[in-house]
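In this view, the complex is presented without one of its protein chains, the others remaining in place.
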């Protein structure tokens, strides 16, 4: 067991690589660089536009938090080697279910929410089950569900309520114990105090004159951070996380090594559905209505955030922190271009360019790390 | 060279398969079965709704022909192992270019059309070039172009014309030699004659009373059939077709065997762009206007038609005839549901279900053919 | 001088009708010497629109001009904006009552349902009993309200008379043809804007029903004006989007400069445009009309 | 015979219309190296896959330490003590060596009542085990994709050995290896066997088999041609059996002999 000198420490066939470069190259590097670049850009161009006052910060934080919620699900699923194009439709569908249960059928809101979660997670599991059993690419299977779920999202309210938008959920949710978990805000007293001592602005007039302009952190942000931390810990610190990487890296090899690939993949589909439902519930509880158009194209936005964050589209590689940074970049750019006063139709052009730039950078970083060819 | 008895004619390790089954299983089988099923269904449920009179047939033929045009491009590209999510945006973009050239800049329509073809095909080549050079998945690269092209499609007309719909192309195209190639109809006299002798209906009321209900075959259908035949011959009867299969089946192996994979893939991206431009030009010439929202989601519809037609999403396998049948199924179902009076929001649900059913059937057929595991 | 106003709409980027608004607001800004911005959710998602209003408020403008496409979704952000000292004018959708409830300065526009209802009554007066509503934007609540209002104005059940046509012109055209050949007894067609009206005109020309079938449409565009002129379209409902964009800027600027404010809401729409007096409309259709 | 770790009786396996195994029986004793030989497509991989729980046999019985067993999936087999190094490597190039090493058997550490991955332990063990095998990694987080084929094979074997299997299955571990790596692997097999572990060693190469094998079973077209003990059988005999009788030797005498 000693004859192998080919693995001696010094290898004359490898040119040197510097230490700093090695310390820097990690999956999130692209996301970190991007985040720094984006903030630098907007600090230079839009500093006095209100983008970085309390309200402004809350604004892009909330938008980024939205992206984060679905990006975490999409990220873990992508690392597990699959992806889900039905996320956007699932958001619309879940919101509509809550509305129908709580408004049309007048069930208690907590029942509506829990039941919706159960149904959506079951649909996620069905997605996963079909993908695994038929061996079809998840692109196709979830594309089918993109259409099916959107179809029902339009059909149900038209059939039951003859509208494509169902409102009145805020009223229905009054006094409900579960609704504030999604639609509430936390930290109110702190913000009141901050407003009182003048650290943040207060409303100048109206019924809420004297109250701080930001009266708490929306639960949406709490969910986003919670999911990012959960996802990150799950992925990097647990054995299940290792299985996610393995399932996405090479399903066959993982299966041979005793990783329960089928279970892992289906659970990731369920988790993605869970994230979509969290997104939908927060939105419905905040705005009090569900519309048939909610969530359009969100699946792409989730995938874009994840890919900007350094994950490999084909699975087996990525990071939740990266995806969260991707979501932050996405949110800040989307809102920031507005603050900077850029023509809104050009947003898509920017988005496309950022996406291309980010993946090229990420690919380069990944090749350095994994020695992939 | 004779010691190998393992390949003797009779192999006791293979159970028998019937001759008929072998004769039947071909890539298009799923498409053929689907087409028969769809027509049977609508003949039974919607026979008296006018779906199968002259007008009705023309109706779903035109819709199917549209899908076919983009499906042929998507099919060849998919067989070459890539796909293009920017097809829909390209349709909008191409139409807008024609409108801007011919209306805003008042250039002759034929110049506008030819220049648009040149620009769009160049963009297709750029797509392909980026995919090949960076080794990124085409999903990401073309997703970026989906956004970039749509952004410009909205930005240009707003900047030049302060509108998002540019009309007046019909007027500009009057007397142009190239415009009728895309927007005209052929076979008018034959239809007049058919109407006169009573084989097809004539209008009973309105401004056109006495004229035959169908006064010619739109060039759209001619283009569709032409492209299908061209694609089919190219794929199955030329050496280039073999290279398309090879490039998609295993790019590395193909390259080692001397197939110019890079060239093949880039040319297929260009061909897809060409098909999208044909689609856009036909539409602009027929309707006389270009809108910033044209072509939305067409990329998915093309992919769905191709996949229903039996192609493998990951490349190396498929058939243009199958894709054409997929487009036909798509068009007939979409229009047929109207004739049959089904709630229109359920169309998406049907589409999703058909997609799932078709790919499962196709996967089964493919495994029989290729012995894939 | 130099006031800044932001107009937030609920329409997706590529919508042609809203383009008129965009042009109107730009013109008003130029004339009044104020800075104006037009913002909209790229996909038409109202939840995204709420964020844009919040963001507009954060950027500290002097006034916000916004639609009220869904009271539930938008009331929160709008009332927060008002409370933080931004003056708000509601345009286009929502209702004068809702605008007042929120504390907006005024309402400029014509509620979708009411417009549809009025159109329905007019059609009923012309002896119409059944119709086809070509909805090219089924996801949006306001489109559905127009169809629903029309049906209620006619006094019939909406049911299957509204079709989800999609936005592809060829598909719209062929779906209309399919519907009309499957339901030949249909007496009227209602389209919701240029996107659905233009292909519908072609469809009717193709099946010979042009000029024969009763045809009404919302909003104006080049082809619609031609249709009105040739008699294919009986009437168009014009809310004059230009005014919905232009007037609020004028009102806000004058309010901020001189403290003057009209006492009433403004009805932007004169209602129906018919073949009479189309010249101006023709000239500026899609741009300012 | 009753002290065999694993007994496979009359195993059959069909894939659709393909009969991959038509009744194969093999048993493995502790401390022996049981070689499975056979031509391409003979069913060797399929056979050991039923042994390691990847496939379920269509018919036949498996006894593990005397008790009838049926493995639902590879985890079951692993937990029972069957470690497998598959022909097509069970390594994931994008993952680090230590994550690969512990894939499916990650060490955990309880913290706040939750089972966390014990990354530190995993890293230490990986480095140490790889060093034992003569491979000096740049670090435990080096991606497997950066290793050479021989190194990867060694990681896979080290992993299997480390997890204290009672039976170690190696599916053609030497086929793509050079002389040095081959010697390395063979001496590992030798060492493992001396620890009392039963080894199932699959190869095309009769010499490799003879170098370490105690018993030899030849498969042919899904059936056993019999099992022989070391010393009972000679190189030529084994070679002819693999080639499906002596016909081949006659046909290409010069090359056939010299080659193996």
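Order of writing sets the chain letters: A, B, C and D. Residues in each chain are counted from 1.
Convention: a contact is a pair of C-beta atoms (placed from the backbone, for glycine too) under 8 Å apart; a residue touches a chain by one contact, two chains touch by 3 or more.
Treat the numbers as computed from the prediction; the structure is a model and nothing was measured.
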Checklist outcome for this item: The one of B:40, B:159 or B:238 in touch with the missing chain is B:238
Checklist entry - Hey, which of D:39, D:76 or D:214 is the one touching the hidden chain? => result D:39
Checklist entry - Of the residues listed, D:119, D:142 or D:181, which one is in contact with the missing chain? => result D:181
Checklist entry - Which one touches the absent chain: D:56, D:131 or D:207? => result D:207
Next on the checklist: Using the touch definition from the top, which of B:175, B:198 or B:258 touches the missing chain?
Outcome noted: B:258
Next on the checklist: I need the residue numbers on chain B that touch the omitted chain, in ascending order.
Outcome noted: 1-4, 6-9, 236-239, 241-243, 245-246, 249-250, 252-260, 312, 316-317, 369-372
Checklist entry - If the missing chain were put back, which residues of chain D would it touch? => result 38-42, 148-150, 172, 175-184, 186-187, 190, 204-208, 210-212, 239, 242-244, 248, 252, 255-256, 258-260
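The working rule: only the chains that are shown with their structure count from here on.
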Checklist entry - Taking each chain's centre as its mean C-alpha position, how far apart are chain C and chain D in Å? => result 72
Checklist outcome for this item: Chain-centre distance (mean CA atoms) for chain A and chain B, in whole Å, is 33
Checklist outcome for this item: dist(centroid_CA(chain B), centroid_CA(chain C)) in Å evaluates to 34
Checklist entry - In chain B, what residues contact two or more other chains? => result 150, 154, 158, 343, 345, 347
Item to check | Per-residue multi-chain contacts in chain C, two or more chains | outcome: 13, 138, 164
